[in-house]
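Before anything else, here's the structure in question.
Of the protein chains in this complex, one is absent; all others appear in place.
Chain lettering (A, B and C) follows the sequence in which the chains are written, and residue indices restart at 1 in each chain.
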Amino acid sequence: MSLPDVQSWKPESRFKLTRVGVKGIKKQIQIQRPSGISNMVARMDLFVDLPASRKGSDLSRNVEVIEEIVEQSAKKLSPSLESLCSRTAESLLHRHEYATYSEVHAQADYFLERHSPTGRMTLEPYILRAKATANREGVFREYIGVEVVGMTVCPCALETIRETLGKHQNITHNQRNISNLMIEAKEGVDADDLIEIAENSMSSPTYGILKRLDEEKVVIQAYEHPKFVEDVVRDMLKNVLKKYGHLSDDTIVIAMSESLESIHKHNAFAERHTTLGQLKK
Amino acid sequence: MSLPDVQSWKPESRFKLTRVGVKGIKKQIQIQRPSGISNMVARMDLFVDLPASRKGSDLSRNVEVIEEIVEQSAKKLSPSLESLCSRTAESLLHRHEYATYSEVHAQADYFLERHSPTGRMTLEPYILRAKATANREGVFREYIGVEVVGMTVCPCALETIRETLGKHQNITHNQRNISNLMIEAKEGVDADDLIEIAENSMSSPTYGILKRLDEEKVVIQAYEHPKFVEDVVRDMLKNVLKKYGHLSDDTIVIAMSESLESIHKHNAFAERHTTLGQLKK
Amino acid sequence: MSLPDVQSWKPESRFKLTRVGVKGIKKQIQIQRPSGISNMVARMDLFVDLPASRKGSDLSRNVEVIEEIVEQSAKKLSPSLESLCSRTAESLLHRHEYATYSEVHAQADYFLERHSPTGRMTLEPYILRAKATANREGVFREYIGVEVVGMTVCPCALETIRETLGKHQNITHNQRNISNLMIEAKEGVDADDLIEIAENSMSSPTYGILKRLDEEKVVIQAYEHPKFVEDVVRDMLKNVLKKYGHLSDDTIVIAMSESLESIHKHNAFAERHTTLGQLKK
Partner (left out) sequence: MSLPDVQSWKPESRFKLTRVGVKGIKKQIQIQRPSGISNMVARMDLFVDLPASRKGSDLSRNVEVIEEIVEQSAKKLSPSLESLCSRTAESLLHRHEYATYSEVHAQADYFLERHSPTGRMTLEPYILRAKATANREGVFREYIGVEVVGMTVCPCALETIRETLGKHQNITHNQRNISNLMIEAKEGVDADDLIEIAENSMSSPTYGILKRLDEEKVVIQAYEHPKFVEDVVRDMLKNVLKKYGHLSDDTIVIAMSESLESIHKHNAFAERHTTLGQLKK
């Protein structure tokens, strides 16, 4: 018995679709990092485009593709989350013969060793975000992004209060900051470096454990680097340019910073969406 | 033609159920506040218990009940979100003749006028949480809770740094704090007072708009009241006792405070779940 | 005493920023709908761009602007959430004299009267999403979007099972569907119409209360219109073209549909991002 292939029917409304796929697939994956094998749970979205002539995209293929890639990865480890996305995007085009474009997103918790100001080693949590796109012209684009939680100290209140209470007074508000840095993943671009760039662009990194002396040092260091969200984004851009300025001018860079303002109930936000070429101007 | 009443069938597995109902119903409601009519969008959950002998609870009755209560409220306004929950809980017992217990939760955005340190009027956002339960013995319990966003200034880093840099130095970390205060809603208990209690128990309230002089005053005031989450909870309890100490000893009080620590990626949390009687000891 | 204006300082890293602003501001607003005044709680984000020469954006102005617009609206009501966003975007350019671009987002719960299959009137919940942008060339763009929850019935399993069990068998899986439709808000575009378009493009609308006969009719109607997420998006596009085909070709249209698949733990998703001109081809 052959079962009907409803997806391949002609649709009643003849419009092509930009993206069709599955969202929220959870997969256990392994990545070969310089420091060893990293076990992750990735949350993934997989899409292809759909021509006007075809009713459905047969979404079960997307899930098969990611399962195959994960299986292959168990034998031959991917060096990064973004390369795993690229392999998946390429494979999607193979399996959806009607598609001209594919797109894959992945997000996973990630951990790196850090040292507190007194030298105490801690494993700090970050989030990786990868994205890859592919088309029939053989153009592949691969992006790697990081989400880093740190701290900002407000330069405005600091100056205002110095003006009022005297230069010796360093009171100001500070708060948790969440910054995202994403860049097109070309030769030599690495998530660990992006995390370092984002973390160093804030008033201070933050840590899981801080004994009293550590806490003191973190606060004092943060006060020595008062920053608006605007400053955090600009310092990320400056550091990206320093580290990756040799990459081609069309390399996409997205930097965002959001502060959970302690003196407001809303957040402060800044963003630059650009290319390395634009940054060099 | 009479349609089968599947809910009234005998279930295969004969166990009674603690709570059966609907979650996430959104309703537009109007409440008669002292300051005027307050329009709210409430997100509601409605439950009754279910005896072992009955297969289903007929959940459409729950939605009918809340719709009727909302309709009646349009003619005769409820004085509070918690009293609207009470009326709903009572009505649920009428409609589910097999039930011995009913429970209703509601949550809504709420706004109050506040004045910034320089006297500027702003409308600040809060969240109301109400709960009501009823049983066949005629015991009704009604709770009103508030969620308030404010600011805490860490007393520990403040002292540590003073020790190191000298008494004149007031550097420390501070952060957004989210506090919840819930109390059994008896005669004279009012959400506006609870919001005031929670707000005044923090290092400082926060505001939507702060021009430079306002910002300065908020920060200085916050530094004059350094508080752990533990202090915020205790000050809420102290202020509840002061305001509502005359209520009966069995009055339930729940106070919680959570700080989005600026120096950590995790939150600090403190809670007391108690009665007025316990607090008086 | 004049307080220092830190925002106007020159930044150390000279990069312009794409968007700087505040996120997550909650405001009570009133909109003049054809059916009467609609009270809403809007959650808003407000941004401007920032030149390379200026350190900070002075975010308190954003909050002042939205407060003024809301205040003015109390006197002269806005006819829609998107026009309130437009007025805010325009005002942001006035207040941030250095900015060349402004952008405003708003989201709010919204309710419309609907009739169940047996004619029972209910108030059903929806979400409105509005967006407006403005620049110094006097170009304003205004968008209105709706989020609608409904139901999809899978055409694939329906046909497969008919093949196996016989033509008379109509078993298939169905599930909650969340669809979003956004269009550039030109003359005659109205949120209520968009909600109707999205709702009619699903297998069936859904309702708060369904007594047994209603429930039966909703299910039977849904089975008569089996649809993939791909079909929902295409039917939204078809209906948008029918209703708004007379608008200019550059009018932006974004249609998305996501099904919380009952047979999978992940979601199915389809999207078209296009213009009316493209749709007419």
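We take it that a residue touches a chain if its C-beta (ideal position, glycine included) is under 8 Å from a C-beta of that chain, and two chains touch if they have at least 3 such contacts.
The shown structure was predicted, so the numbers you read here are calculated from the model rather than taken from an experiment.
Chemist: For the chain that's not shown, point to the residue among C:Ile37, C:Ala74, C:Met121 or C:Ile220 touching it.
Modeler: From the options C:Ile37, C:Ala74, C:Met121 or C:Ile220, the contact with the absent chain belongs to C:Ile220.
Chemist: Among C:Ala42, C:Val65, C:Leu92 or C:Cys156, single out the residue that touches the unshown chain.
Modeler: C:Cys156
Chemist: Out of A:Leu165, A:Leu213 or A:Leu241, point to the residue that touches the absent chain in the complete complex.
Modeler: Spelled out, the listed residue whose C-beta touches the missing chain is A:Leu213.
Chemist: Footprint of the hidden chain on subunit C, which residues?
Modeler: 124-125, 149, 151, 156-157, 160-161, 164-165, 168-176, 204, 206-208, 210, 212-213, 215-216, 218-220, 222-223, 260-266
Chemist: So which bits of subunit B touch the chain we can't see?
Modeler: Where subunit B meets the chain not shown: residues 1, 3-4, 6-7, 11-26, 45, 47, 50, 55-57, 59, 63, 155-156, 159-160, 163-164, 228-231, 233-235, 237-238, 258, 264-274, 279.
Chemist: So which bits of subunit A touch the chain we can't see?
Modeler: 3, 5, 25-28, 39, 41, 60, 63-64, 67, 109, 111, 122-123, 125, 208-213, 215-216
Assume only the chains that are shown with their structure count from here on.
Chemist: With chains as vertices joined when they touch, what's the shape: line, ring, star, complete or other?
Modeler: Contact pattern: complete, every chain touching every other.
Chemist: Quick one: point me to the chain whose Cα centre is farthest from that of subunit B.
Modeler: Looking at centroid distances, A is the chain farthest away.
Chemist: Taking the mean of each chain's Cα atoms, which chain ends up nearest the overall Cα mean?
Modeler: C
Chemist: Any idea how many Å lie between the Cα centroids of subunit A and subunit B?
Modeler: 35
Chemist: Using mean CA coordinates as chain centres, what's the subunit A-subunit C distance in Å?
Modeler: Here subunit A and subunit C have centroids separated by 26 Å.
Chemist: Roughly how far is subunit B from subunit C, centre to centre by C-alpha average, rounded to an integer in Å?
Modeler: 30
Chemist: Indicate the residues of subunit A shared as contacts by at least two other chains.
Modeler: Touching at least two other chains: 156, 160, 164, 264-266.
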